[in-house]
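All protein chains of the complex are present and in place, except for one that has been dropped.
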Amino acid sequence: MNKRKTPHYNQGTHSAIWRENLNATIFGAETRAGKSFDILLIFSISISVLSVMLSSVQELNLKYATLFNYLEWFFTGLFTLEYLARLIAVRKAMLYARSFFGLVDLLSILPSYIALLMPGLEYFLIVRILRLLRIFRIFKLVEYVDEAETLITALKNSYHKILVFLYTVLTIAIVFGSLLYVIEGSAAGFTSIPKSIYWAIVTLTTVGYGDIAPQTPLGQIISASIMIMGYGIIAVPTGIYSSELIKTHQATPISNHACPSCGELGHDSDASYCKYCGENISPD
Amino acid sequence: MNKRKTPHYNQGTHSAIWRENLNATIFGAETRAGKSFDILLIFSISISVLSVMLSSVQELNLKYATLFNYLEWFFTGLFTLEYLARLIAVRKAMLYARSFFGLVDLLSILPSYIALLMPGLEYFLIVRILRLLRIFRIFKLVEYVDEAETLITALKNSYHKILVFLYTVLTIAIVFGSLLYVIEGSAAGFTSIPKSIYWAIVTLTTVGYGDIAPQTPLGQIISASIMIMGYGIIAVPTGIYSSELIKTHQATPISNHACPSCGELGHDSDASYCKYCGENISPD
Amino acid sequence: MNKRKTPHYNQGTHSAIWRENLNATIFGAETRAGKSFDILLIFSISISVLSVMLSSVQELNLKYATLFNYLEWFFTGLFTLEYLARLIAVRKAMLYARSFFGLVDLLSILPSYIALLMPGLEYFLIVRILRLLRIFRIFKLVEYVDEAETLITALKNSYHKILVFLYTVLTIAIVFGSLLYVIEGSAAGFTSIPKSIYWAIVTLTTVGYGDIAPQTPLGQIISASIMIMGYGIIAVPTGIYSSELIKTHQATPISNHACPSCGELGHDSDASYCKYCGENISPD
Partner (left out) sequence: MNKRKTPHYNQGTHSAIWRENLNATIFGAETRAGKSFDILLIFSISISVLSVMLSSVQELNLKYATLFNYLEWFFTGLFTLEYLARLIAVRKAMLYARSFFGLVDLLSILPSYIALLMPGLEYFLIVRILRLLRIFRIFKLVEYVDEAETLITALKNSYHKILVFLYTVLTIAIVFGSLLYVIEGSAAGFTSIPKSIYWAIVTLTTVGYGDIAPQTPLGQIISASIMIMGYGIIAVPTGIYSSELIKTHQATPISNHACPSCGELGHDSDASYCKYCGENISPD
C-alpha cells in the first residue's frame, strides 16, 4: 500500500525513458529491478560498515590491512557509481545533493578521496569514522515499512509530554546529584557537581556502572530513593507512549472538513450531517 | 487554551496601568513582552545554573574563578531586579514572597548576599549549592504546558496504588536484604541489615552497581530470584500508570442514545443533530 | 466501601459487649478507636523494625546497645499484650493463632522470650532476624486499601501468562548461560554452568553487576544479544499486566446468575432479560 513513491521529476520528457527506468530502479521498490537493487544495496552497506568496524580492531588490522583497504576501495567505487547514478536519475540533481540523504551519501564516500588527495589525512580517526554514516542509508530503504510510520506518529504526538518528562528527569538528576556531592564529597568519587549529576543519571536510569557509588549511610539512603524513583518513573514514558499507540489504533478518523453551514470542525469521517447544525455535509 | 493566568490583584486601580502591564509581562505569557521575558528568563537561569555547576569542577574553577565570580554577580543582580519587579507587580507582595516560588526566588539569590555580609561563609558548600534551586524556577514557566497537567492528573489518580506498590517493594527489599545478610555475612560486603537492604534495592530496581555482590551459591540463587522479581514487578507501576492515562484519554465519551429518527448510534455526547440523518437529537 | 470486616465470632453472646468493642478496635478500622489503634500499631511496628535493623550496624550497636535492648523489651511487651488481646477478642482463639497473621504475630515476639529462656541463643542471627517478620503485620492493616485489591486481581488473572513468561526467561538464561560457559570458560569468571546461568540472569534482567563479564569478542556479541533480548522482553510482563488492568477498568461486571429459563450464563449485571431466550431475569 504505502510504497515508496518514485519522484517523477522527468515525466513528459520524450528522450528520458531510460532515465525514468533508472529512477524507478534506484529510488523505487515497485519494479523487480528496484527490489533487487535495494537488497543488493542493503547487503553492500552492511558489509562495508562491518569492514570499517572490524578494521578498527588492532589485531585484525595488522593481519588483514590489505583486505580492508581493497574492500574500502571497492565499496567507495560502488557507492560513487551509485551516487552518480542517483544524480543522473533525478532531474534536479542539486535538490537531491543538498537533501539529508544526499549529504549522507556524499559524506560516506568522501573520506577515501580525501585520503587520496591529502595523504596522511586518512590517519585522522574522525575522517575514517565518517564512513560509518552509511548505516543511515538503510533507513532510506526501510522507510516503506508501514509500521515505522505508526511508531513515529505516536512518538510525535507524545513529543510534548516526553519533553516535560525529560525536563523533570533532568531536574531530579541535578537536585539529587548536587545533594550527593554535598553529602559524599570527593572521597567516594563525587568530585564535582557535573560528575555527581552524571552519577545521578547513571542511577536514575537504572544503568548503574558502579564506578561511582555512595559510601556514607545517608548517601546510600538517598541513593536508594533515587533508584526507587527511577524504577517507578519509567512508568511515565511507557504509559505516555502506550496510551498514544492505543489511541492511534482505536482512532475513528476525524474529518478535516468544516461544516459549510456553521463552520464547526471535528466531524467523524463517516458523518453525513453536521452534528451541530444538522446541515448536509456529505461530499457528493 | 489553558494559558497561564495573570493574577489580576490590581484590577480596577486607576493609576496602576503600568503595574498591570508589568504584571502581564512578568507573570503572563499571552503578550509579546511576556513571551520574550519568559524566554530570556529561561536562558538566564540555564546559564546561571550551568555556571554554578561548572564552578564546582576544580580545574575550571582555578582557571576561570574570576569569570564565574562575575557571572554570579551579574545573575544575582538580574534575579534581584526580577524579584523586586515581581514584588512590585503583584499587589499583595507578602503573599507572593511566602509562596513556594517566591521562596525559591529568594533562596536562589540569597547566597551571594550572605557571602557579602559574612565573608568566609561563601566557602560553605551548602550555601553555594542553594543557588541551584534556580532550576525549579523553570517549572513555573513551563507550567502552561497543557501536557504536564494530564501527566500529573494520572499520577494523582494512581497515587494510592503506587503507595501500595512502593510499600510492597520496600517489604521485599527488607525481607530479602535481611535474608542475604544472614546467608552472605560481612565477607561479601553485607556488613549490616541496612546495608543489605540497600543492596536489595540496588538489585530489585535493576540498577546493579556491583560494589556489593553475593558470593555463595545460595546467595546467588536468591539474588537471581530478586532480579527476576524486580524485572517482573516493573510491570506493576507501568500497568497502573498506563491504564490511568488511557482512562483519561477515553474520558470524552460517546453518547449512548440512538438517533430517534434513524436509530443510528455512536454520536458524540456534544452532538445536537444526528450525523447520519440530520435529525435533532439534543435532549431538550 | 470495602472496609475491613470485623469477624463477628461472638455475635449474640449477651455478656460479650466489651469483647465486641475490643474486637472492633483491634480488628476493625471503622470506629475512631479502631483507627487510632491502627495508626499506633503502624508507628510501633515501624520503630521496632527500624531498631532491629539499626542494631545490626556494629558501630551503632556498640554505642547504643542498652537503648536497643530497652526498645526491644518495650516492643516485645507491647506486641505480647496486643497478641493476647487479639486472642481474647476473637471467640475461636485457636483459629486466629493458626492463621498466617496469627503465626507472624507470634513469631515476631518469640525471639526475645527464647533469649530469656535459653541464654546465649539470642546471639544466633537467625533468631534475632525473625523479629523483622513484624514488617508483614502492616499488610494486615493496609488490606483495607481498595486499590490493593484491583492490583492483586489483575495479578491473579495474568498469573498463568506470567508463569509462561518466567519459564521462557529461565530457559533463555539456561541456554545462553551454558553457551557462554562454553565460549568464555573459567578465565572470565564463568567457572560453572550454574554460575553462568546466574550471570545470564544478571544480564537479562538488565541488573548488570559487572563482577562477571564476557572477555572474548564472540562472548560479547552473544551478551549484546542477551541484553537487547532482555531489554525487549520486559515489554511482555508489562504488556500482560497493563492489558489486564485496563480490562479490569473497562469491565462492565458480568452477572453470575444463570438464566432460570435456558440456564445460560454471562449476562451483564444490568440485564433485565436473558439475551439468549428473552426470559425475564430481573431479580425482583
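A, B and C label the chains in the order they appear, each numbered from 1.
Everything below uses one rule, namely that a contact is a pair of C-beta atoms (placed from the backbone, for glycine too) under 8 Å apart; a residue touches a chain by one contact, two chains touch by 3 or more.
This one's a predicted model, so the numbers in the text were calculated from it and none came from an experiment.
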Item to complete: Please work out which displayed chains the absent chain touches and list them by label.
Response: A, B, C
Worksheet entry | Candidates A:31, A:69, A:99 or A:150 - the one touching the absent chain | A:150
Worksheet item: Of the residues A:99, A:186 or A:205, which one touches the chain left out of the display?
Response: A:205
Worksheet entry | Missing-chain contacts mapped onto chain B | 206-210, 238, 242, 256, 258, 260, 263, 265-266
Worksheet item: In the whole complex, what residues of chain A lie against the chain that is missing from view?
Response: 49, 52-54, 56-58, 125-126, 129, 132, 135-136, 138-139, 142, 145-148, 150-151, 154-155, 162, 165-166, 169, 194-195, 197-198, 201-202, 204-211, 230, 234, 237-238, 240-242, 244-246, 249
Worksheet, complete the sentence: In the full complex, chain C touches the hidden chain through residues 160-161, 163-165, 167, 171, 174-175, 178, 181-182, 191-195, 197, 203, 206-210, 213, 217, 220-221, 223-224, 227-228, 230-232, 234-236, 238-240, 242-243, 246-247, 267-268, 270-280
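What we mean here is this: only the chains that are shown with their structure count from here on.
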Practice prompt. Report the chain pair from A-B or A-C that duplicates the B-C interface, where duplication means over half of the contact pairs agree by residue number.
Written response: A-B
Worksheet entry | Central chain of the complex, centres being mean CA coordinates | B
Worksheet, complete the sentence: Averaging C-alpha coordinates per chain, one finds the centres of chain A and chain C separated by a number of Å equal to 43
Discussion item. Please tell me the distance, in whole Å, between the geometric centres of chain A and chain B computed from their C-alpha atoms.
Written reply: 28
Worksheet item: Which residue numbers or ranges of chain B touch two or more of the other chains?
Response: 165, 194-195, 197, 206-210, 230, 234, 238, 240, 242, 246
